[in-house]
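Missing here is one protein chain; the remaining ones are kept as they sit in the complex.
Going in written order, the chains are labelled A, B, C, D and E, and every chain counts its residues from 1.
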Amino acid sequence: MFGPDFTFLGVDRCDLTDPESFADADIVILGAPFDGGTSARSGARFGPKALREACYLPHDGSRPSLALRVDGLKDLRVYDAGDVECYSGDVETSIANIEEAVHTIASSGAIPLVLGGDHTLALPDARGVARHHGFGQVSMLHFDAHADTGNIEFGHLYGHGQPMRRLIESGAIRGDRFLQIGLRGYWPEPETLSWMAQQRMRSYEMTEIVSRGLETCLSEAFAIALDECEGVFLSVDIDVCDPGHAPGTGTPEPGGLSARQLLDSVRRICYELPVVGMEIVEVAPPYDHADITAYLGNRVVLEALSGMARRRHDAEHGTTWDPTRPLLDGR
Amino acid sequence: MFGPDFTFLGVDRCDLTDPESFADADIVILGAPFDGGTSARSGARFGPKALREACYLPHDGSRPSLALRVDGLKDLRVYDAGDVECYSGDVETSIANIEEAVHTIASSGAIPLVLGGDHTLALPDARGVARHHGFGQVSMLHFDAHADTGNIEFGHLYGHGQPMRRLIESGAIRGDRFLQIGLRGYWPEPETLSWMAQQRMRSYEMTEIVSRGLETCLSEAFAIALDECEGVFLSVDIDVCDPGHAPGTGTPEPGGLSARQLLDSVRRICYELPVVGMEIVEVAPPYDHADITAYLGNRVVLEALSGMARRRHDAEHGTTWDPTRPLLDGR
Amino acid sequence: MFGPDFTFLGVDRCDLTDPESFADADIVILGAPFDGGTSARSGARFGPKALREACYLPHDGSRPSLALRVDGLKDLRVYDAGDVECYSGDVETSIANIEEAVHTIASSGAIPLVLGGDHTLALPDARGVARHHGFGQVSMLHFDAHADTGNIEFGHLYGHGQPMRRLIESGAIRGDRFLQIGLRGYWPEPETLSWMAQQRMRSYEMTEIVSRGLETCLSEAFAIALDECEGVFLSVDIDVCDPGHAPGTGTPEPGGLSARQLLDSVRRICYELPVVGMEIVEVAPPYDHADITAYLGNRVVLEALSGMARRRHDAEHGTTWDPTRPLLDGR
Amino acid sequence: MFGPDFTFLGVDRCDLTDPESFADADIVILGAPFDGGTSARSGARFGPKALREACYLPHDGSRPSLALRVDGLKDLRVYDAGDVECYSGDVETSIANIEEAVHTIASSGAIPLVLGGDHTLALPDARGVARHHGFGQVSMLHFDAHADTGNIEFGHLYGHGQPMRRLIESGAIRGDRFLQIGLRGYWPEPETLSWMAQQRMRSYEMTEIVSRGLETCLSEAFAIALDECEGVFLSVDIDVCDPGHAPGTGTPEPGGLSARQLLDSVRRICYELPVVGMEIVEVAPPYDHADITAYLGNRVVLEALSGMARRRHDAEHGTTWDPTRPLLDGR
Amino acid sequence: MFGPDFTFLGVDRCDLTDPESFADADIVILGAPFDGGTSARSGARFGPKALREACYLPHDGSRPSLALRVDGLKDLRVYDAGDVECYSGDVETSIANIEEAVHTIASSGAIPLVLGGDHTLALPDARGVARHHGFGQVSMLHFDAHADTGNIEFGHLYGHGQPMRRLIESGAIRGDRFLQIGLRGYWPEPETLSWMAQQRMRSYEMTEIVSRGLETCLSEAFAIALDECEGVFLSVDIDVCDPGHAPGTGTPEPGGLSARQLLDSVRRICYELPVVGMEIVEVAPPYDHADITAYLGNRVVLEALSGMARRRHDAEHGTTWDPTRPLLDGR
Partner (left out) sequence: MFGPDFTFLGVDRCDLTDPESFADADIVILGAPFDGGTSARSGARFGPKALREACYLPHDGSRPSLALRVDGLKDLRVYDAGDVECYSGDVETSIANIEEAVHTIASSGAIPLVLGGDHTLALPDARGVARHHGFGQVSMLHFDAHADTGNIEFGHLYGHGQPMRRLIESGAIRGDRFLQIGLRGYWPEPETLSWMAQQRMRSYEMTEIVSRGLETCLSEAFAIALDECEGVFLSVDIDVCDPGHAPGTGTPEPGGLSARQLLDSVRRICYELPVVGMEIVEVAPPYDHADITAYLGNRVVLEALSGMARRRHDAEHGTTWDPTRPLLDGR
């Protein structure tokens, strides 16, 4: 929407108004250049452009993963549908447009992968997916420094601090299938925490993660996510990482995950769980330096696609991926 | 609204809900931290904070002008009413709130001076003033690289590319009392120019300004502005300056005025004309460097206040300001 | 002192010349905008402003900690006394003024919390506290990449490389109750190390911390700190963190703690030990990016206040804080 | 070549290996992402990408000029041939490839417009054009802070300090039809100046330009350029502008033209002279701020295209462009 | 003093403690890395390093001026004495050391050229020169946005806002031989202006400069400067330029000279007047971008040296420099 029109690392383009153009898709990437829902720094509207672009390799639609020995862009059928028209000055129309686009993709059988944009998007993104798979049928794995469960802010129901409440209220996602990883800091206040507890959400604050270990927490969360749900929606707010690793974001909260931890977590999720939708949000290029946050966000997408591709490969071949295996010992 | 609460260079605070608090005001400053109407780079929401703060001198509510020998902050009664609550995701509510605040100030007899925010504000700012002085009674002096006379953008009537059309359509400002200074570049397209010509707007593109001289163009514009109008609204979009002088803005267009030219123009206007309202918009701190754009915007405000103060002083004392007089020859 | 006048995240203001204004204080925050003692990059004079401001949440004087379930700004009575007047060109007068202000606070029974400024401040900060609690009665927990135990530098006794020597020489702090965490790099030279050994200081260089574990080292240090001392002064030089996590500082030394490690350490100290004074120094905004260093420094303050608040809460209620407890299991 | 593949502001793409694809072209844009010839700061390899992209308006292949009342991208038939493969580590192969591409375009009857890259390109760019129009038949209008007439540098004949000497030596451009505008500073040394004088080059140093006026100098230069030559090659090194207006370049020299002066000069040249080839070089994005140098370079291209379009329009309609005519008085 | 030890663009080094080492000097360059006197942004301590280094040409001790056809570094005998040891935390000792060094140079018959550092230096710089040439015998040409005639600031007599008052009070420079160029903005307050008027200072505020023309003002000032004085001290505060041209400074004031105007003014002064001492101050690298302010400061020094060299050349050869002469018409 802003600047030149190109696809994520050169994958093929599709057109949501033409179902034929993505009929064989495994994944459809969608940009949502909206930052009208931010409560502090804006700039995430340039996230889709930055995430599509931030790579020093040729934009050739191929990215063979060293770690997983698959090519997420070629082993899967990945399209980029371009950007949904978003007007940051009108949150309601924007989220309606986004939800419609996401639902169109999900309905086609493909996995929507949304490039944000601010976290307001979680509402249309996850609801668009849930409308296809069934309300309450999709669990949520939510990486973030913030719970995003506020009620009314600036007099509005919709914004980047409230989508998770709206999702639960609407029934799209069950509160007790809501898994949050990486929370920290000084928000929300106790009443909102009480509401969250009432919904039986499960939120892993950084203190618990440091004390018990990230891998342990993830494994526990995975078990909950799969209980009575058939699919998982993965929502990655880049501010789950420490500002040292992801400075280019709107509401940076010190003390977060390292980039390595986030990449490994995303890989595990997409390899071990049946992901049916995904979003990466809150990359705000005006605050980035040397594009390191955009690079990280780009790799989050690739790590996810590689994990999904390997998951499919292993399912088809009856193999298992072994993280301790040396790089040059063959696949 | 964002961050700590402080006033413009330390002037007294007032409360728009308490008319007593600004009953004796000559000027009331108002922040409008809204950037939801931007078509490209956002970030102007931090303009009010930056404009209030960008000065290396103590925030003591005093700024004696070397050039004009008055103190715009002390010789006039200046208050700061803080920020209007704006939610960038909801342009309609935001501009309604702003218009109401501006009208409240104008109705009190004070001059509203709005710190933006993006140029969407021109609609509520000038309309709020015109509601008090009478529709069609206030002419517009508009410094900008862009005409801001678009019709529908991103499917919306309101945004930073359209306020001037809305103002004229609504009758708040007469098309033939609309004076634009500094236009250049490649927007708008011919149909919009035709609409503008039909309204009998007078737009000084940079080519004309360079050919005929800025001072000549301004004098000509002043004569039009005063014809059948009793007051002038001054709208300064910081992008009227060259990006070398004002990099921190959303839609920079090379080839503009120098900072010196803008300051001198604002001074002339506020000294020579009956200004009844003013706004300074499109300062976008995330794109600024060493705060030079914010400093410039701050000085635009001070130059305006100094010009008004000197205008009053000369009216009261029957004196005239002489720009060639040496600094140390006394007032 | 520089720019607008506002308090730390909106807490109440007090006036050191008016004892009534902070008579009920638990904590009094004090800014010390001095960077005349820096041996390399200056800029820390803007530290107090940046530390008070660096947060994306409203400046409402409330910050409920997710991790500790207390509100450090509300459960304690916290005031901000503004900045001590410091002239960076005159180190001696500046530190005299600071020491007097700190002593005034400590004498009132409140805990002084100083926002620097460069590390020259450790001398007046810790001495001002020790004058109240008794010389030799307060132990020092000092987070830093550097020992700051130089003797004469640039021909002077006072500067940011020497405060710890001056403190020990003056008797304010016992050498054998001086605990340093995070040292590394190539300074000081052997003679100074010998002097430090003679004072029986205990300095944990990063190699030891990596080898033995930070938690182990801290526990060992805590035991020393409490031996024959009744209070602890916590001095945090932000450069204890790796430059990747804290680029905005004057003398960055690669290979430091992560932001997470620093926050957890500060929390443990303020929760487990009787802190009687604190300073956070060497945040240098001109070298910061996206304010991440200022954000980290702001969170160091909040983590400290939250730890103190929880310490008091548990003392009053006979409870214990459990870091492995899930966020939503209630307090 | 670096990153995604897109055309200059959305104009149509063509393929130099397919003559049909640009058979009807007036202009063919070509990127030359080469910075191996820089003697100081590199980074100009990202110039083509930045120049194609730096605009806040939609990339829709249309840019109606307010000043000239033509649309340079639509009134002319403009294609973008993408980037020539350049390897910055091999200057000789790179310039051979570029010259071939430029010659291909010129031979087709279209005007090549090259987006650099560093100024090494002037050699293949102007030679590729001269090969078609005849050696000695094309004069050179060269905007630059530097003469670029060095002989051997770093042991090499080819680099960004020497192309103008190579062009004259090769006979491609006559020395006495070489017009240089904007030189200043402390290079080259007297021997090179002597060589230049022997070639009867005409170089307007900034002192002469300030003393005599830019318009006067240009008019004088235009007369020389048209004497015995049928076409003009326009070479714009962005460092002809003052670093305040164009910080993003490799060898910034204070005291240059303003952006406005450069734009007006380019406009005059393309409107008044028969331009047969053009290049814009030395935009180095890593040193740019808020993209202001890239924006300026983009506008240099548009100003040139608009001037050419207006030149053609006036030739066809027997009209003349009047710079003093108000914007809204119709065409 | 900070970082590696090297000389201004590679000129020969000298040692102030060894008079032989600069016995034949025309000019001795001296660094004064002091920023303890700044009232706002610090960072000018890195000015000497930046000014010595900021050039893209080889550091070979030669810079042939295109404009003046002399080589300021070779036609004059120029040495660099390195930095005076300055401790920014102790203004009094620092200025004493600087004055002594400057006086040593002046006494040897050479012209001291001081690279600052903040403007506090004007006191020791000009006094060190006046001690040699006689108090009251040297006039002052002072380029600055600020008058620097404050009395007491932060409780101190010495700082970057007060040196000009101290110089006049001490009798080193006569008030009526104090010529200030470029003042503007909102400081100082009326009482200080009155004091200045009483001293019969002549200050050219930007309004007068714009109204009457810079060249006219300079010529007038030159006449005053030469009246009853035999030598001129040239003090250049880089903030005399507009922040667009010189962002890297501590107290930027919009609306100043262009870089071109400053360079031409410095050239005229050093060519037309008997300069006996010079300083360039307030270049603050932490706030610079792409080093453009440092480049400008470097060129101010070279322009000055070139002017002096040409002045000597013309005196020796009975020639006159003609600014309208084309570059390639020989000397």
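Just so we're on the same page, a contact is a pair of C-beta atoms (placed from the backbone, for glycine too) under 8 Å apart; a residue touches a chain by one contact, two chains touch by 3 or more.
Not measured: the values here are computed from a predicted model.
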Chains in view touching the one left out: A, C, D, E
Residue of C:G10, C:G159 or C:P243 in touch with the missing chain, whole complex considered: C:P243
Candidates C:F46, C:Y158 or C:W187 - the one touching the absent chain: C:W187
Residues of subunit E (touch criterion as defined above) contacting the omitted chain: 3-7, 10, 52-53, 55, 59
Touch list for subunit A against the chain that is not drawn: 56-57, 62-67, 242, 244-246, 258-260, 263-264, 289-292, 295-296, 299, 302, 323-330
Touch residues of subunit C, complete complex, unshown partner: 39-41, 183-190, 193, 196-197, 201-208, 210-212, 242-245, 247-248, 250-256, 258, 287-289
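The rule is simple: only the chains that are shown with their structure count from here on.
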Winner on C-beta contact pairs when C-E is weighed against B-C: C-E
Between subunit B and subunit C, centroid-to-centroid distance (C-alpha), Å: 44
Where subunit B and subunit E are represented by their mean Cα positions, the distance between them in whole Å: 38
Rounded Å distance, subunit A centre to subunit E centre (Cα mean): 57
Junction residues of subunit D, two or more chains touched: 242, 244-245, 258, 289
Overall pattern in which the protein chains touch one another (line/ring/star/complete/other): other
Pairs of chains satisfying the touch condition: A-B, A-C, A-D, B-C, B-D, B-E, C-E, D-E
